[in-house]
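Quick one: this structure, given as C-alpha cells, is what I'll be asking you about.
Complex shown without one protein chain; remaining protein chains in place.
By letter and in written order, the chains are A and B; residue numbering begins at 1 in each of them.
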Amino acid sequence: MKKILPIIIACATGLTILAGYFFQDRLAPILGLLINWGIVLVGLAGLIGIAYLVRMHIFRIAHRQKGGFYSVIVLLAFLFTLIAGLILTPQNAFYRDWVLNIQTPVEASLLAVLSVTLLYASLYLVRTRGWTPMSVGFLVGALVSLILNLAVFQFQPGSRGEVWALVLRRLPLAGLRGILIGMALGGLIVGLRVLLAVDRPYEGE
Amino acid sequence: MTWTQIGWIIIGLAAVLLAGLNVLIRGRKPYQVRENPALKRLQDHRVVAVERGKGRQVILGDSFWSHAYPGLGLHALSALPGLVSPEDKGEGGQVVSTGSGALVLFAREIVQGRYQDGFSPDLQDRKLPVSLPGPTALSFTAGLLPELSMHTIGSLAMFGSFGMGAPLWAEAAYIKGGQVFAAAGSITAQAALFLTVRDLLIGEEVFMLPGLLAPTAPNQAAWLTEDILRVALMLLLIVAATLKMAGLL
Partner (left out) sequence: MSLYDLIWGGVGLLLTVMVLSYLIGDNLLFRLAAYLFVGVTAGFLSVLIINQILWPFLLQPLINGLWIEKIWVLIPLTLAVLLVISQFQRFKGLGRVPLAFLAGLTAAVTVGGAVFGTLIPQLRAVVNAFDPLDWYQSPGMPWLRITEAVVMLVGVLGTLSYFHFGRRRRDQNDPSEVRPGFFEGLAKVGGVFLGMALGTVFAGIFSTALVAMIDRLLVISEFVMRLMGGS
C-alpha cells in the first residue's frame, strides 16, 4: 500500500487533469481546484528549496567551511529582506527600492558579462564545432539576423530587396518550428511516462 | 476532423505505443539508436574525475515547469537516476544543483533512493548533496558561479530547463579544467551553448538522454515511441499540406 498509494494519486490526478482538458465545460471547476492545490504545493516547495539554501549556508558557517564569510552575507541579506518584506509588505517604497536597486544592477551586469563571454566564444565557433552544415548555417543565420536587425539596409516597400529581407527573416522559422515540434513530442512522452507510472520521481525512480 | 481531435489521437497513440512497447520490448533485442560521442566523453570524464578526486556537478535546470517547454523539468528527473550511484559518495563527490524548490524535493527522493540501492551507510539527510544555489534563473547563476570556482570540477553535466546563463556556468567549469556536457532544452540555451559547449545535445535529442544513461526497457520503449510518432507526424504534415492545397482541409 505504501508503494501503491503514491502511484494511484499521481495517475488519478493526472488523468483527472487530462479529462478536464477533454470535458472542459463539465470539469472546469475541478481542474481549477487541482491546479490551485498544485500552485500551493509548488509555492511551498519553493520555500523548502530556499530553506535548503539557508541550511547549506548555516552548515558552512557552523563547520567553518570554505566561503563561510560569504554565507554570512547571504544569510544577513536573506533575513533582512524576509523580515522587512513581512513587516513593510512588498508594496512599500523603501522595500521596493531595496530589492530593485540590488536585483536590477546585478541582473543587468550578469547579462553584460554574458555578452562578453558570447562574443569571445563566437570567435572560436569553427574551432568548437568545425565546418559542418550546421555550424555554417549557424554563422549565416547569426550574421544575417544581426545585419537585418541593425537596419543597415533600408528597402523601398514592395521592392525586391524587401522581399528578400522578408524571406531571409522567415527562413530560420522552419528550424525553430522543427525544434518546437520535437520538444513537444519529447514532452508528451515524458509526461505520459509519469502518468503510466513508468517514471516515478516521487518514489526516487 | 479538427486539430483538437488530431491532438487527442496523438496523445492516445503515444500512450498505447508507450505502454505496448514497454511490454513487448522486454527480453528482446534492444532498439538500436545512434551512438552519442558527447555522452561517451561525459562518462569517461566522470570516471577520471572520480579517480583524481575531483568533483562532479550535475545541474537540473532552474525551473520545474515552463510554458514554452513543459516537459523539461520532468525530463531532468528521468535522466537523473542514470547519473547517481552509491559511489558518488567517494572522492570529490557529486553535487546535484537546481534553481527550483520542487526539483530539489524530487532530486532528494531520487538521490536517496539510489544511495539506498547501494546500502550506503552514509545516508544522513544533511549530507545529501542536493543544493539550491539561488531560487531564480539569474540568482541561480550568481550563486553557482562562485561555487564552481571554489571547488575542483572534474565534470559538469547540465540538463533540464535553463536559459541563457548556461554559457557562464560552462566557462566557469572550463576554467577549472572540467569537462562540460549539456542537454539544452530551451532554444535560448541551445543557441547560447552552441558556441561554448562541444558536447551538446540539442532539441529533441535531449530526450535520448535517459535511455543513453540507462538503456532499460522503458527507456527503449520511449525512444521507439518517439521515433514512430515523429514519422507519423512527418507523414501527417505531408498529407495535410497536400489536402490543404487541394482545398479539402
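Here, contacts are C-beta pairs under 8 Å (C-beta built on N, C-alpha and C of every residue); 3 or more make two chains touch, one makes a residue touch a chain.
For clarity, every value in this text was computed on a predicted model and none was experimentally measured.
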**Complete:** Shown chains in contact with the undisplayed one are A, B
**Omitted-chain contact residue, chosen from B:M164, B:A183, B:V197 or B:L213** = B:M164
**Message:** Considering the complete complex, identify which of A:I58, A:A108 or A:V126 is in touch with the unshown chain.
**Reply:** A:A108
**Request:** List the residues of chain A that touch the chain left out of this view.
**Result:** 2, 5-7, 9-18, 21, 33-48, 50-51, 53-54, 67, 70-71, 73-82, 85-86, 89-90, 97-99, 101-116, 118-119, 122, 132-146, 149, 163, 167, 170-185, 187-188, 190-195, 200-203
**Item:** Touch residues of chain B, complete complex, unshown partner
**Value:** 3-4, 6-7, 10-11, 31-37, 64-65, 67-68, 70-71, 73-74, 102, 105-106, 109, 112, 124-125, 133-136, 138-139, 142-143, 145-146, 149, 164, 172, 175, 187-188, 190-192, 194-195, 202-205, 208, 223-224, 226-227, 230, 233-234, 236-238, 240-242, 244-245, 247, 249
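Everything that follows uses one rule, which is that only the chains that are shown with their structure count from here on.
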**Asked** For chain B, which residues are in contact with chain A within the complex?
**Response** 8, 10-11, 14-15, 18-19, 22, 64-65, 69-72, 74-75, 77-78, 81, 98, 100-106, 109-114, 126, 130-135, 138, 141-143, 146, 150, 164-165, 167-168, 171, 185, 187, 190, 192, 194-198, 202-204, 206-207, 218, 221-222, 225-226, 229-230, 233
**Prompt:** Inside the complex, what are the residues of chain A that reach chain B?
**Reply:** 18, 22, 41-42, 44-50, 52-53, 55-56, 59, 66-67, 70, 106-107, 110, 113-114, 117-118, 121-122, 124-125, 128-129, 138, 176, 178-196, 198-199, 201-205
